[in-house]
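Right, one structure below, let's go through it.
One protein chain omitted, others in place.
Entry: subunit A
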């Protein structure tokens, strides 16, 4: 049996990562998945720790959840928790030199080197084999999805360039995602992938397995293993290629240029619609009645007020925006169901056989309880429409940093691209569900504006040069002309 330890560690040693705290404090802000880069860290503690490897296995593999608290105002009192997979051995191979976190005294008294375990092919191989063999190591349960073809066990290769999580790719066949942010409760990414696999979905990469643990006495999703969509590209980069093609043309219309994206937008619409139908079939629907609608409205208004506090541009329009958001309660009755929750072009993968939807974690700023709450599929539709706007105006926003006056001609062309692809997306969506989202304009507009308000807040805080994109959309959604999508 592997050695395990309580969060406090074996008697006499205290926090099992105690000797590493300084090293971790230096290392964390250099990690892409660590979101609080600019903030002052007040403290770090080990929330959970276990040794995954057996004494016979080398290197030593440890799983840890660490809690980071902050001393600046934005942090409040809440502690943020992150998962680590650590490798430790006397001298790590040269390949993981770049992943070294620090040193600590080893069991034999000599120093050992501790490093980010996902960088080591031996460790990713161990994790995969534990999943395939359905093993339990201490508090961690490695489970293969039933009735799936087990991937060939071998070393993994870290995926580079990821944002909020860390993934390892196994031979272009499987991908394992370690959820960096530790949250008690079943991760909706795993939950929805399981549900979609039961539906035989072709719109998501098949779920192959998972690693599950515990946090605060509740189950916690540690990692997820899926089929890997090799030779894929994300919809965002494809859409940008199309926009660039249009903006570089002097006189051609969006439907005339070679880089026209409408065919892909139409297929994305069909793909999202199919996912919605599958989620409804797997996890059920509820009526979007007056009570549910007023809950959603309250939630939206709350978010609006938070944005208005931070962004004067939103505060000035607060009442007009609220009027539109109240469209949620004015709309015809419809249904609620589990949805993706954080859909955008970057969450769509184009493979040689079609489109896949990825990353069902939901909007990162929301609590888990909010992320798993049934919502109108219109939220996903509106999010996609917003994403087409973003793609169209992103290039302009980049250019406008150096130009005082936006070129009205380019603006018109970008709008034309957005309109064309938004319409194609809705057409594709309608083709599969039989319901045209544009037939519920109040609801759609409310969700779209809610998203735009959130984007204005987000961009103001994180990417001020992009804030013009959602502000422009916000203005458009507030004018009567913005009411009709078609």
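Odds and ends about this structure:
Quick note on the criterion: a residue touches a chain if its C-beta (ideal position, glycine included) is under 8 Å from a C-beta of that chain, and two chains touch if they have at least 3 such contacts; residues count from 1.
Everything that follows uses one rule, which is that contacts and distances are computed from a predicted model.
The protein name that UniProt records for the chain not on display, among "maltose alpha-D-glucosyltransferase", "Sulfate ABC transporter permease subunit CysW", "NADPH-dependent 2,4-dienoyl-CoA reductase, sulfur reductase" or "Phosphoribosylformylglycinamidine synthase subunit PurQ", is "maltose alpha-D-glucosyltransferase". Across A:54, A:69, A:129 or A:232, the residue that sits in touch with the chain not pictured is A:232. The chain omitted from view is touched by exactly one of A:38, A:91, A:146 or A:161, namely A:161. Across A:241, A:290, A:310 or A:330, the single residue that touches the chain missing here is A:241. Checked against the hidden chain, the listed residues A:255, A:302 or A:323 yield one contact partner: A:255.
In the full complex, the hidden chain is touched by subunit A at residues 95, 98, 157, 160-161, 230-234, 237-238, 241-242, 244-245, 248, 255-256, 258-260, 262-263, 267, 350, 352-353.
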